[in-house]
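Below you'll find the structure I mean.
Left out: one protein chain. Kept in place: all the others.
And then chain A:
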Amino acid sequence: MDRATFQDRKTISAPMHAPLRHDSAHKHVAGTADYIDDMPEPEGTLHAALGMSDRAHAEIVSMDLSAVRAAPGVVWVMTGADVPGVNDISPSGRHDEPVLAEGKVEFHGQPVFAVIANTREAARRAARLAKIEYRELPHWTDVTDTLAHGAQLVTDPLTLSRGDADTALANAPRRLGGQMRIGGQDHFYLESHIALAIPGEDDEVTVWSSTQHPSEVQHMVGHALGVPSNAVTVQVRRMGGGFGGKETQSNQFAAIAAIAAKRLKRPVKFRPDRDEDMTATGKRHDFLVSYEAGFDDDGRIHAVKANYAARCGFSSDLSGPVTDRALFHADNAYFYPHVQLTSQPLKTHTVSNTAFRGFGGPQGMVGGERIIEEIAYALGKDPLAIRKANFYGEAGSARSLTPYHQPVEDNIVGRIVDELERSSDYQARRAAILDFNAKSRVIRKGIALTPVKFGISFTATWYNQAGALVHVYQDGSIHLNHGGTEMGQGLFTKVAQVLADAFQVDITQVKITATTTAKVPNTSATAASSGSDLNGMAAFDAARQIKERLVAFAAEKWNLPPEEIAFVPHHVRVGETLIPFADFIRQAYLARVQLSAAGFYKTPKIHWDRAKGIGSPFYYFAYGAAVSEVSIDTLTGEYQVDRVDILHDVGRSLNPAIDMGQVEGAFVQGMGWLTTEELWWDDKGRLRTHAPSTYKIPLASDRPKIFNVQLAEWSENAEQTIGRSKAVGEPPFMLAISVLEALSMAVASIADYRHCPRLDAPATPERVLMAVERLKHL
């Protein structure tokens, strides 16, 4: 496009709220988007591989690594004793997670040593040659075993309580209780973990790391090397997926690569094989939820008491905040007049579980929805009627207080559910399904409408801050950097839209750059769905500063009041004159205006007192609802998802195309968690589902056959977020609970809906068939 045409255009290409495609889409399809393993390797690059424990819990009696050292191509074999700083990468500060195990191992697959060799293949081959002698100790891998063996905790539990749950339970007209197992989930990001460390001068090292949390990798690498943070630079342009799995789990790979690089004075790349990645890194926590509920004949809940016991693995990692968030979402969208919720973060001899999209919230919510289901089957009613009877009330009403004493002030769940119930034709379809099931012998159907209310903000309040660095160059081109990381969610695109909108230029004028700890320090993990909220605001703040300087400059130069200066598409309007943006910037430069700014943002209003269990940990809530319809085969337990309708709230969307992708993708990922994705440990404590051949995430042919997804276009964030948008990464994940409950209804048809099938998750075909069998014999 020539300059004249460009200057005539009255709009910019991608303001906020435009459905712009992902900034890297062209490169993705062309195969030219570089991931860390695709970068040209510096000359002399060495490769690392892990030596892993083959015991779940044992003392290391001796380690004979001579054959490893003697193997072809091996340059160095590193053990925990070789860590120059502190052999610890615990993100919780509890010093319970070594880089490499020393003295004892606490899970099958725990990294014990690392091999550094000329090629990756040589390193992997050599790693198999170790002779390690162990003295075995008793191990327990699952929640039930652990509860039976002292129930040791990895971190402090949490209690949330309001009112008097025990008395209210005792006095309730009806009462029920039960247990539910909720399985974990592997992230299965398509790009496995990777780190490339390049040694620098003195104590310096640069690490390219596939991480959602560069600042923590920087901190951990420094800690393990025994050097200050200012010696370590961590960079990442993009990840091939993260989903929480690269929040803390990148530390290990980065630390090993950095230690070896400094020791050997050569670049070291560490890309574990898929099996090593899935064995040695943490997953979503599985839970055993024990619940009691008191309610009345109208289905109104009087009291809820529940305990959430979680398989945390051998160390604390993020299990504290994850199990906390489970409790924060045990209410989902429902008011519990009296409530007592407790967490039990259990130590198990398994890999340490970690963040995963929803961060405990999904498990909390599944437990809460099970209670709704139980009440519905106990009363012989549609679970949707029970839901509606228990929704939080209007802001300020007596029914608006959460178990953590934060009032729900932005409640739109009623409107979302009503609209979806109508648009999906829920009632007529449910009636048709009841009719179908009455006539069909083998195939049964189920339908369920479940809502989502998800709290947005890190519950660690200090994490709710972000920085951005924006430069405007003399030619009017803009350089954007911020602390958020791009893992596919479109964060970079959204923040670039914020900046393009602020300066009123085309988004092609904004250069998106790799996240690096050298440009924006002390960043938070790109997690908790907060990426756009925090970094969008930080970038907006940087733009504001530069624009204020530019306005002041123009006001002085052209002797006009500041109100007469405006940023309009591709121009700055100075009084009646339109100056092309680049020309205006050039003049500002010549007048020595600072054209660079560091933006900053911290979320207002939030506070949280964990000891008391009281506060307002969330800035706002995101809402949504889904209706799922399924068919099951009662002879084998096989099933399919026939139709899904979703109405989801993202406030005023920053980018509806990207947000739709988040909603659809999160739903299918959530569906995988609750259906076919099963983690299976054998009696030796060895995870046997550690690759896609054995661990089954959804395929294209598993997605709903009919999939109607809508954003609630009328919604606008009640709080002053960037463009009044809402976070989108995690909330829609939990829409998939509707699939689990629809399966449950199909199973319930076997016993004429008189019993809650108590279908555990994941509802594999086996669990569905076994639930059918149970109901047949009731």
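Basically, a residue touches a chain if its C-beta (ideal position, glycine included) is under 8 Å from a C-beta of that chain, and two chains touch if they have at least 3 such contacts; residues count from 1.
Simple rule for what comes next: contacts and distances are computed from a predicted model.
Visitor: According to UniProt, what is the chain that's been left out of this complex called? Choose from "ABC-2 type transport system permease protein", "Na+/H+ antiporter subunit E", "Hydrogenase accessory protein HypB" or "Xanthine dehydrogenase small subunit".
Guide: UniProt protein name of the non-displayed chain: "Xanthine dehydrogenase small subunit".
Visitor: Thinking of the whole complex, not just what is shown, which of A:Asp275, A:Glu409, A:Glu564 or A:Glu719 touches the missing chain?
Guide: Final answer for the missing-chain contact: A:Asp275.
Visitor: Can you say which of A:Arg238, A:Arg370, A:Arg430 or A:Lys547 touches the chain missing from this structure?
Guide: Reading the full complex, the residue touching the unseen chain is A:Arg238.
Visitor: Taking the full complex into account, find the residue in A:Gly488, A:Gly531, A:Gly599 or A:Pro757 that is in contact with the omitted chain.
Guide: Counting the whole complex, the residue in contact with the absent chain is A:Gly488.
Visitor: With the missing chain put back, which residues of chain A would touch it? List them for me.
Guide: 21-22, 24-35, 37-38, 40, 121, 124-125, 128, 187-192, 238-243, 273-275, 441-443, 487-490, 631-633, 635-640, 657-658, 660-661, 664-669, 676, 678, 680, 688-689, 691-694, 696-703, 705, 707, 709, 764-766, 769-770, 773
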